[in-house]
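Some notes on the structure that comes next.
One chain of protein is taken out of this complex; the other chains stay put.
When the chains are written out, they are named A, B and C in that same order, and each has its own residue count from 1.
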């Protein structure tokens, strides 16, 4: 591929019916779009067909994007299709929520700074002031919004205002340590990712590494998942795991888990923003990526 | 090490008190025993000290084993020690319980046949006749003991008779698919290993791969653990894990899991028979091995 | 999917040109074939497009397979396409070559016996008699063809006769321990898989575990690759790896490696027979599978 050529991603899902794929590929062909990477999945349980097509325009001038959208869109309705067409180079706008632990935030900011994550970060929001200096070093606006049991609704409203204002595509809870309200979960459906510090569904709720210690497990892990109103029950995107043994005290499990957490979360964000990740009821489809 | 030299393992636990290690090493020194591999662990929670010492006798003639036993044993009492001294070459006698699935049994028998597990297998017991031919190929007595809800006590009694008769050191439930009675669990305390086809405590009980499918996890695993009267709650010895994705149907998870199960179980057996594995309440200590 | 429905795989490669995908999907559509799993890869270096499409016929009666073949084939020529269409249920005929080590053979035969590998095994060939009893247990013809420096050409000719006679689709060197002649390698191009007991290109040639011991590596692995005339240089299909430490003597590395070898080889066979694996110069493309 010529590195200067624009690339696009057409992704979505439809009813599991003959013809939808012919429609996708046919529209691309007619618009002189060369599809070089295709992944599909057909879920028999729910009779939905999931697709992700990466392509580049190889004709003269510019891709007639609107024509492609309307031609595909008009006929896609018959297949009950939900779809998204985007220029691959456009970064998603990601708002990050944190508390005091900095390992996941550090990791995301570093990846962002070296171009390993195609995102913009218009805001970092925290209920603590601790990570302000870090945000500033990366020139990212930091919003300190303290929270108490009484002020929770107002604080969430303030968070929501920022999300709205910056027009966020994705919200990442990078060890935020606060439970979002049902209403907030609903508003962020399919576009909020949390990292939980255990191999779900093994150890839900608080202090999972302490739970793991008590249980004497020989593997500990982390789970990145879409946020849902049922705590630690949202659709799983990625999971990481590391071997441990009897010498791991809770503190050592916490330390060990940091790497697993940040890798699982970074992978989940990457898969999401590259449109490799699809919600499918309480599960996800994640097409292969790097 | 001269391959012909006899090696021994002294393993056990004691109160966490100064002097026990000096006692162990001192006794070995006086008996001209060269300790070449030592691992210890001190559990602060329960104030017990766990040790495993591999050594060889380097003096003239034979090791005065009885003298070593009595000298060590007499003084070890003061440290509330539980200990075991054995010739490394002596194989444990292992009785294997199976149902119809053969992958774990195949694996154990193959390892045994090529000398990768230092065990004897005096009996394979099953509630089904299916694996008789396999047992015979390896020249191992196969006991077909069918079970029904009504005959469960008698069947277990028959199993127990065999275990007694062959003087089994260890009982391995290699996908046996039957729940042992509380009484049987008690009698086999610390010397029965089960393989559960999930990453405990994630998916207890029946059909864990179906549970994993419903939950949409991205990792599936297996857990080898000591049998306890609380089903799938026994002390964990080893756990294995493999990545999966949305394309794994329950059948494919079952297929994927077979390798994880057999590897986790084989490792657990090896650690146990090499005296690397110690019960510690509802947890285990597993010292490094191969 | 209805389990009784026939499924097919259309796989191959073509020039990286606009239109080939439209051709594939269009032909399938016209023949009422529902493509439920698609993977593609475009190699910029060599300008080849690789594709694998799994589909089922959903029309009335039977798929007009010949019509599909001719419609697709005629137009595929313009894209310099190499392709294969097959009924997914048809097993490949696999001839296995072994020496004395049985772990890889045991593994393949067991997977075959439980239906985990969709293959037939019309012949096992060995330069030693040792594994005859195992082959017989599985009711597979065993050919003992001893080899010496002098008789090598004749022995290879005898092997080739068997491969021809049984019309083998694939030849698997399951720790065969003999180097095939250049001529034999050429004849088996793209349809012979070897398992090498190291992480290539790390330790080529003989006794790789001893090499690994001398070097003090902390990971050992195995590599399944297509056979080429340059020893241990063939296109890599799968690689497995396990952590080791300073306590691993060469013997222990050998023992550890057995599991890695058999898993890497079994995976490579599965990917090959499911048409997920493509030769691409001295490399391979392996589309996701289970």
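Note that in this section contacts are C-beta pairs under 8 Å (C-beta built on N, C-alpha and C of every residue); 3 or more make two chains touch, one makes a residue touch a chain.
Small disclaimer: the values here were computed from a predicted structure and weren't measured.
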Chain not shown, touching residues in chain C: 41, 43, 199-203, 215-219, 221, 235-239, 241, 245-247, 280, 282-286
Positions on chain A where the hidden chain makes contact: 37, 102-103, 106, 110, 114, 116, 137, 245, 247-248, 252, 255-256, 258-259, 263, 288, 290
Touching residues (missing chain, whole complex) on chain B: 1, 16-19, 21-22, 25-26, 28-29, 32-42, 44, 49, 58, 288
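Here, only the chains that are shown with their structure count from here on.
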Mean-CA-position distance for chain C and chain B (Å): 36
Inter-chain centre distance, chain A versus chain B - centres from mean C-alpha coordinates, in Å: 42
Multi-partner residues of chain B (each touching 2 or more other chains): 245, 247
